[in-house]
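The other protein chains are all here in position, but one chain of the complex has been omitted.
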Amino acid sequence: MLNTNAHLSEKIFADDIEQAPTRDGFGNGVVEAGKADPRVVVLCADLAESTRAEWFQKEFPERYIEIGVAEQNMATVAAGMAAVGKVPFIASYAVFSPGRNYEQIRTTIALNRAGVKVCGMHAGVSVGPDGATHQMLEDIGMMRMLPGMIVIAPCDAEEARKAVIAAAQTDGPVYLRFGRSATPVFTTRDTPFEIGKALKLFESDDPQVAILSTGSLGYAALVAARELAESGVGVIVLHMPTIKPLDTESILNVAKRAGRVVTVEEHQSAGGFGSAVAEFLAQNHPVPMRLLGIADVFGQSGESDELLTYYGLDALHIEEAARTLASV
Amino acid sequence: MLNTNAHLSEKIFADDIEQAPTRDGFGNGVVEAGKADPRVVVLCADLAESTRAEWFQKEFPERYIEIGVAEQNMATVAAGMAAVGKVPFIASYAVFSPGRNYEQIRTTIALNRAGVKVCGMHAGVSVGPDGATHQMLEDIGMMRMLPGMIVIAPCDAEEARKAVIAAAQTDGPVYLRFGRSATPVFTTRDTPFEIGKALKLFESDDPQVAILSTGSLGYAALVAARELAESGVGVIVLHMPTIKPLDTESILNVAKRAGRVVTVEEHQSAGGFGSAVAEFLAQNHPVPMRLLGIADVFGQSGESDELLTYYGLDALHIEEAARTLASV
Amino acid sequence: MMTDSEVIEIEKKVASIRETIIEMLVAAGSGHTAGPLGMADIFAAFYFHILNHNPQEPCWEGRDRLVLSNGHICPVLYATMAHAGYFPIEECLTLRKFGSRLQGHPERVRLPVLETTSGPLGEGLSQAAGMAYAFRMDEKMWDISCPTSDVGHDMSHIGRRVYCVMSDGEQEEGNTWEAVMFAGKNRLSNLTAVMDRNNIQINGMTEDVMPLEPLADKYRAFNWHVLEVNGNDIPAFITAIDEAKAIYEKPTLIIAHTIPGKGVPEIEFDYHWHGKPPTKEEGKRFLQEIRTLGGKVQHEYA
Partner (left out) sequence: MMTDSEVIEIEKKVASIRETIIEMLVAAGSGHTAGPLGMADIFAAFYFHILNHNPQEPCWEGRDRLVLSNGHICPVLYATMAHAGYFPIEECLTLRKFGSRLQGHPERVRLPVLETTSGPLGEGLSQAAGMAYAFRMDEKMWDISCPTSDVGHDMSHIGRRVYCVMSDGEQEEGNTWEAVMFAGKNRLSNLTAVMDRNNIQINGMTEDVMPLEPLADKYRAFNWHVLEVNGNDIPAFITAIDEAKAIYEKPTLIIAHTIPGKGVPEIEFDYHWHGKPPTKEEGKRFLQEIRTLGGKVQHEYA
C-alpha cells in the first residue's frame, strides 16, 4: 500500500538502500541552482565542509562568500545582497542560524521580504556526539512564527536537493532544515516535490490512524506503517516537507479518513510541526492526536540512532504510539 | 459570576478603573525583590526608563548594571553573575531580548540552568506607534520551547509585580513578558498568584465555551464574558499567567465542562499560548478550539487600541469568536 | 569644490527639512527628535548633492544606495526624501499613524523607495557591506563579460557606491563589529559609513553608558580608513565624502561630530530628547528657533 505515485525507491525496505545525509542534498541542490541562475550565491560561517557549502565553493569560487564565525553578519550581509539582486543561501548549523541571528532574520529578511534562503544544518538530536549545544530542536517553531517565511524540512537527500532548487526559484525568504547523519534515500528523481504540498507515502484501505511526518523521520514512519499494516492496523503516512505554508487540505483529508493523527518530527514537540498540525485541527476538525518529538528536554552526546531511540523517535516508538492511539 | 475567590478589583467594570502598563509592575516588583534579597541585580541594555529598570537603579544604584546596546552581552554577563550567586533580572524590549540573544539564553541560561530572569518589555502590537520592528509576537513560542524555562505573561501591573517577586524566589531561569501600554489593573493584592497555576475569573453555571487568556488581554476576555453571559451564552474565563509549566489540570477541567475553548493572546497564534493549549488538548481531550492571536502578519504603527481592534484582539472580537464557537 | 551658492541651496533645504521634522513629530505625538535634527545637514548633503540617484526613477538600478542603520532617526530620512521629491511632503504628517507608509521605524515593504527596513540597531552596516560586495561582484562579472549574467551590462551601473548612516550608540552592538571586520577584510572601498557621533544614547552620554572612545583607533584596528569631521558643516562633510571616494584599498568611516537637537538651541546636546517629540507648544517654539537661525544664515550669504 505504498503510494505508487510517490515513485519511492525500489530498494525502499532493502538493507542496502542508499544512505546519505540531507545536507548532501543541500550541497548538490545548491550547485544545480547555481548553474541555473548566476544570481545564486552561498554565504557560510566557517563551516564550509560540514554544511556542504564547500561543494558550491568548488564550482563557483567567486560566488562563495566566507563570513567567518559571525552568523548575525551572515544573515544581514545576505539581506543586503538580496536587496541588490542576488539569491543568497546562508549556511551554518541551525543552532547558530537561526539560533544566533534570529532577530536579524526577523527584521532584515522576513519583515524586509529579502529573498534569503536560510539553511540550518545539523538540526535535531541525530547530530550525535557533539551534544546538546549543537542539537537544534526549536528552529521549526522559530521560523514558522515569522510571517512570510516558507519552512521546509526534507525527508532525504534527494528531496533536499529538490527543495533547494525550488527555494532558489522562489522570491521570498525560505528556511530549509537539514540533518547531519546519513539516512535512507527513499525518494527518487521521479518523486513529486512542490513547496506547500504534502505527499502520501502509504495508505491502507481502512485507515485507523494517520502518521504525519516531516524531515528524515519520514522513513521511520514508513517502516512503522508497514508493521502496523501487517498486523492489521490501517494506516496512512503523510509526508509533509513543507511546514509552512501548511498543506491543510491534505491534513484535513487524512484526519477525516483516519480519525486519529500522530505527528513525527525531530524537534521539540512544543511549537514545531506537530504543534502546527494541532493548531489547525483543533480549529477545523479536532481529532485525538499524539505529538511525537522531543519532550521538553535538551539533547545529549551519543550516536545518532542511539539518541533517536532514546528520545522515542525510531520506527518502533512510532509504531507503538500509532497503535496505542488507534486503539483508543 | 465573577469568581469572588479571585478578589478582583471592585471597580472591575467601572470606567475609572486604574490603568497601568504591566512594565510598571516589573518596576515595582523588582524593587521589592531587591529589598528582600540582596542577591537581586538588574541589567539593562540602554532602556532604563522605558523598561522601568530605572526604578531599581534609583533604589539600588550599585546593583544596577548598565550594559549599553548589547543584548547578547546582557544575557551572558547575567549568566556569569548567576553562576556566582546573583539573581539577575535582564531588561530590554522583547524583540531584542530574547529576539537578539536567543541562543545565548538557550545555551548559557536554559541548558546551563542559570537562574537568570529574562524580562521582555514592549511585547505585542500594543507597543503602538513604534511599529512592526518593535512589536514582538514570537517570544512566548521561543521561550516555551526551551526546556526548564518558566514562561509568564501577567495580566496587569499588580499581577506583574507578584510574578516578578515569585520569579526572584525561583531558582531556575524564568521568562517574563510585559507590555508598554496602560491596561486596566483588575486584580488586587488579594488575588492569588502562583507560578504554574491558572485562575478562574468568571464562570457561568452552564458554560458552553471557555475563554483561556494570557497577558493583559485577560481584561478584554472578561468584558467579553460579561456580554456573553448577559446574552445567555454560558462562559468560563480562565486566566493563565503561566504558559509554562502549563496548568493542564485546570485546562482539562474547563475543557470538559465547556466543551469548547477559545484562546486569547497578543502573540502569533502559531507557536504561542493557544498553540500550547492545542497541543495539550489534542493529546488529552480534543475539543473544538479557536486560537485568537495575530494571524501570521507583522504588526504596524498605530495607537495601541486601534491595533488591538484591527488585529481582532479587543473584547468585541473575543466575544464574537466565543459566540460563534459556542454555537457550532 | 562646491560654490557658495550651492552650499546656500543645500542649507535652505536643511532648514526646511528641520521644519518638516518638527511638524511631523508634533503631528505624530511620539518619535525621536534629537538624532533627526542633528543629522539634517548630512541627509540634505546626501540627497541634494552626494548621491547619484533619481527620485523620478527610484528603482533605477544604477543608483547609489543609502542604508539607514539607526532606523529611529527616520524622520530626517522621510523629510529629506520628501523634499527631494520621492513622495509628497504632506505625507510626512502621517508619520507613525495607523495605515501610513511612514512607519515608526522605516519599512521597505511599505515604502518601497527605501533601501531597507531598520530600527533594531546594528544591522545596517552588514547590509550595506552586502550591497557593496554584490556590486563589486557584478562589476567584475561585467569586466569579463560573463555570458551567463542576467543582470545586464548597463555600464551606468559601474561605480555605484554604498553609504551607511549609523549611530554611535549602535557601536555597542556585536553585529556592528562583525560587519566592520567583514568590510575591512574585503577592502570594500565602495562602502562609506557615516557615524552620527552625537555622544548621546538613551540612558545618557555614550561615554557614561558604554564608553566608545577611542573610536577612530577601533576602526583603524579593524582595517578601515577613518576621517573625522564636523557633521553640521556641509562643505566639510562633502569634502570628507570625496576623500572617501579616493581611498582605494579600504572602506572609510566618517565620524561625523554632530549636535543632537541641532537647530533648536534649547534642546541641543540633551539626551532626554533622544526619543520624545515636541508638544504642540514646544513645536511652535522650535519652529521659530529653526526659522530664526535659518533666516540668519540665509541673510549672511545673501
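Note that the chains are named A, B and C in the order they appear, and that numbering of residues resets to 1 at the start of each chain.
Assume a residue touches a chain if its C-beta (ideal position, glycine included) is under 8 Å from a C-beta of that chain, and two chains touch if they have at least 3 such contacts.
Since this is a predicted model, take the numbers as computed values, not measurements.
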Shown chains that the omitted chain touches within the full complex: A, B, C
Contact partner of the left-out chain, one of B:N28, B:T108 or B:T133: B:T108
Given B:T76, B:S126, B:S181 or B:Q300, the one touching the chain that is not displayed: B:T76
Contacting the left-out chain in the complete assembly, out of C:F46, C:Y163 or C:W177: C:W177
Touching residues (missing chain, whole complex) on chain C: 122, 172-178, 181-182, 184-185, 210-211, 214, 217-218, 220-223
Positions on chain A contacted by the hidden chain, ascending: 44, 46-50, 66-70, 72-73, 95-96, 99-100, 128-134, 300-303, 306-307, 310
Those residues of chain B which, in the complete complex, touch the missing chain: 37-39, 41, 62-63, 65, 67-68, 70, 72-73, 75-86, 88, 103-104, 107-108, 111-113
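Basically, only the chains that are shown with their structure count from here on.
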CA centroid of chain A to CA centroid of chain C, Å: 41
Set of chain B residues in contact with two or more other chains: 95-96, 99-100, 132-133
Per-residue multi-chain contacts in chain C, two or more chains: 107, 117-120, 174
